[in-house]
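Just one protein chain is left out here, and the rest sit where they should.
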Amino acid sequence: MRGRRGKGSEGFKVRTDLALESREAAQRGRRPDDGVAVREWREPGGCAMTEVRVKSERGARIMGKPVGTYLTMDLGRESGGDEGELLRAAEQLGQQIAGLAARVLGREESGFDGVHVLAVGLGNLYVTPDSLGPKVLGSLRISRNVADGEGGPIVSGIVPGVMAQTGMETAEILRGIIRETKPDLVVAVDALAARSVRRLGTTIQLTDTGIHPGSGVGNHRHGLTKKSLGIPVIALGVPTVVGAAAIAQDTVGAVAAALERGRKTRGVGAWLEQMGEEEQYQLIREVLEPELGQLYVTPPDIDETVKRLSFIISEGIHRAFYGIG
Amino acid sequence: MRGRRGKGSEGFKVRTDLALESREAAQRGRRPDDGVAVREWREPGGCAMTEVRVKSERGARIMGKPVGTYLTMDLGRESGGDEGELLRAAEQLGQQIAGLAARVLGREESGFDGVHVLAVGLGNLYVTPDSLGPKVLGSLRISRNVADGEGGPIVSGIVPGVMAQTGMETAEILRGIIRETKPDLVVAVDALAARSVRRLGTTIQLTDTGIHPGSGVGNHRHGLTKKSLGIPVIALGVPTVVGAAAIAQDTVGAVAAALERGRKTRGVGAWLEQMGEEEQYQLIREVLEPELGQLYVTPPDIDETVKRLSFIISEGIHRAFYGIG
Amino acid sequence: MRGRRGKGSEGFKVRTDLALESREAAQRGRRPDDGVAVREWREPGGCAMTEVRVKSERGARIMGKPVGTYLTMDLGRESGGDEGELLRAAEQLGQQIAGLAARVLGREESGFDGVHVLAVGLGNLYVTPDSLGPKVLGSLRISRNVADGEGGPIVSGIVPGVMAQTGMETAEILRGIIRETKPDLVVAVDALAARSVRRLGTTIQLTDTGIHPGSGVGNHRHGLTKKSLGIPVIALGVPTVVGAAAIAQDTVGAVAAALERGRKTRGVGAWLEQMGEEEQYQLIREVLEPELGQLYVTPPDIDETVKRLSFIISEGIHRAFYGIG
Partner (left out) sequence: MRGRRGKGSEGFKVRTDLALESREAAQRGRRPDDGVAVREWREPGGCAMTEVRVKSERGARIMGKPVGTYLTMDLGRESGGDEGELLRAAEQLGQQIAGLAARVLGREESGFDGVHVLAVGLGNLYVTPDSLGPKVLGSLRISRNVADGEGGPIVSGIVPGVMAQTGMETAEILRGIIRETKPDLVVAVDALAARSVRRLGTTIQLTDTGIHPGSGVGNHRHGLTKKSLGIPVIALGVPTVVGAAAIAQDTVGAVAAALERGRKTRGVGAWLEQMGEEEQYQLIREVLEPELGQLYVTPPDIDETVKRLSFIISEGIHRAFYGIG
């Protein structure tokens, strides 16, 4: 309706917004990765962290992700949602945000006095798995309107809506607002697409590269980066969907593996697995037309996931910039 | 979280809530269908209609659907949403509802004076593709509280919530309400799962068999039928999701067909196609674990679909029972 | 619209749902109060508490409130909403709920193993100041559907809607559900009307008397009590509105006082103050017709108040019954 759905092919590429998964895919493909550095650790009493650094254009090509730092916080599969756990996660997230923000601003981490942060809630409030950004903004403490020039961070916020609602690219809206209000930093919150259903609602990704063109849920985002907006952009995201094409591709892989296990069918499995991308695309296309690649997969309790994660993220931002909960 | 997700296996069966699709599957399987009667027509200036009548227990087994009448209204793929079109669809739907209601109540269609209709909005308001029922109820004109005993239908309504929100089966809630308020008829509105993405948002199904156990989006519904509630139940639904398992199964089929087209791989395709259901299940299970079968596929503009269809359905119910828009 | 508004006169009585305010009014009126006992204290590091006990039918007549216990927790005017503060308030509220629940159930407070609590969110989700109950239920942890008979409380929940949405009295809906699911206790959450704007959003009232007929925001509630439902009813509420008639009455009082201060007008002030209730009613009626007494007064940031208080109340209920946050 109303032309909201794009051309069939644009959305096909089985994609992930998680650098961690891009890295895994690169490793599976045994592609050399000298442009990428990975570090893993666990915060004491906290969540497992992974930092993927894309260090060169060569690394960026391999990863399909721009040069920069991608931090992943793993909340664990059974992240239950008891409140103490949520607050601990918020605390840890807050530290990571503060560290990244200090780095991109070239400041000491110890405070953001006088720094003006524009928080942006990307996505569509009315589509549950795409509502993370607007939900976080709905809980965010805003201070620019009450700032008195006596210190403290200056936080403003906007929920720009999606293109089908506004007819405008988000970058257009933000460029205009930035020109008028002159923030120092954008913190953009968005729902992401993962490659694996195991990641849904269990991971927070934090990056200094902004929003990549084509990322996110629904009508794919245009880029929001330092280049397109003129100021640094930190992006915070949680995967809430997997593209339907990923399910189809995984099924092809599972069929290939099954054939490979069968004595008589062995060669066919290998054949299928090594089928070119174009041919796999033709296969999957038959399955997913007419909505090819635009359809997404999401769990039925996505409302609770979004609620829990938007709490962690809004409280994490509070801790990063205001210092307390 | 909180045990909301059921056991892995229960949700697996690649299912459809649409009798029309069950019928198509039965035909593809070349199963005999002497227990099922199908009639197709187009209302003058209106939508294409299909009536599937499951006439016997034998037909019910073949179809996997209880004995009864299933009407399908096809809104067309390009159902744009211009308002005149929506109102024409509502008009036609209203006539179908009135006809079915008159039949189950054993009344003349010409009026529902003094008839008490309990409208039920099934599903979860907070999960967009599952919010059709609550949205319809939000627009429904209720009259029981202002009925003056001088004629006119008596319409009451309830949005019972889903089990994860209430801890109760919907049938428990409705049985209690029915015992207290003694309606003559339940009209239940629900979001459905289709087998094919082509059906999403383009079809309204109307049946006198009530809600089947296991149907609907999200945490699968228990049955709401004349047997479980004590009064006739008309169910109105629109498919808003396709189970993720259906995508996987379709992909297996597409792979089989592709192999069959290849000269060298021909036999393997046939082999794959005839693979037993259990083996296919094992394959798909690998893909969709750990959320096996509970994940669903939905388009990114599902918010607009739900808005448009809930308008048609609430206006259709108004026309059926109040006679006017 | 559609007959939702009642007769003009029914809603006039300038009312308060807070026993604390009824008590103050009784004291101002110098009415004897031997049927009412009041106790005040402050929890260490916590909020000021007031307990009003209406001990006899005589006390009930004076107070215009049924016999029972009314606990008021004063959050303070500047209850900012920093999270630590919210959690401390939730902790204290939880203790009060647990104490009251234990008393009405005749149990030790130390646990609610096997006790079935039906939480009820009264009000209208779509009208901000009346949405407290539905919002609390939206955050409530439900356990009846996952209870395994091995202990722990059994919590179920329902958002019954208001009469204009359902055409049914809430008591009808609840009686039916209670008959089917046999809970031991109802915990009803509702938005209240206060007499004074100073109370808006700053007070939580907790009572073992249930919901009084005519209380709440919007289309006034019917009674939900042990008598009407068959099981004990604890009611939790927060004032979010003041009736418009209260503003008018206060203005008459202020005018009277002003006249009394003027030398020449002194007698007239006294005359106005002692004007009979019926005459004052005639005055206010001119002002507030045609919506007499149905209009309410609410602050523009009521959305934040409802969000903050619904967090405290849902967490308070968790603490009371599950023991932890």
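First chain written, first letter: the chains are A, B and C, and each begins at residue 1.
The rule we apply is simple: a residue touches a chain if its C-beta (ideal position, glycine included) is under 8 Å from a C-beta of that chain, and two chains touch if they have at least 3 such contacts.
All values reported here derive from a predicted model rather than from experimental measurement.
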Residue among C:96, C:124, C:205 or C:310 that touches the chain left out of view: C:124
Using the touch definition from the top, which of C:96, C:143, C:298 or C:314 touches the missing chain? C:298
Can you say which of C:122, C:211 or C:272 touches the chain missing from this structure? C:272
Among A:37, A:142 or A:270, choose the residue that contacts the chain missing from this document, as touch is defined above. A:142
What is the set of chain C residues that contact the non-displayed chain in the whole complex? 1-2, 4-5, 77, 79-81, 124, 126-128, 130, 164, 197-198, 200, 217-219, 242, 244, 247-248, 250-255, 257-259, 264-265, 268, 271-272, 279, 282-284, 286-288, 290-291, 294-305, 308
What residue numbers in chain A mark contact with the hidden partner chain? 2-3, 126, 137-138, 141-146, 154-161, 163-168, 172-173, 175-181
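Heads up, the rule we're going with is that only the chains that are shown with their structure count from here on.
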Out of every possible chain pairing, which has the most C-beta contacts? A-B
Let me have the rounded angstrom distance from the C-alpha centre of chain A over to the C-alpha centre of chain B, please. 34
Mind checking the centre-to-centre distance between chain B and chain C? Centres are C-alpha means, answer in whole Å. 40
Can you list the chain C residues in contact with two or more other chains? none
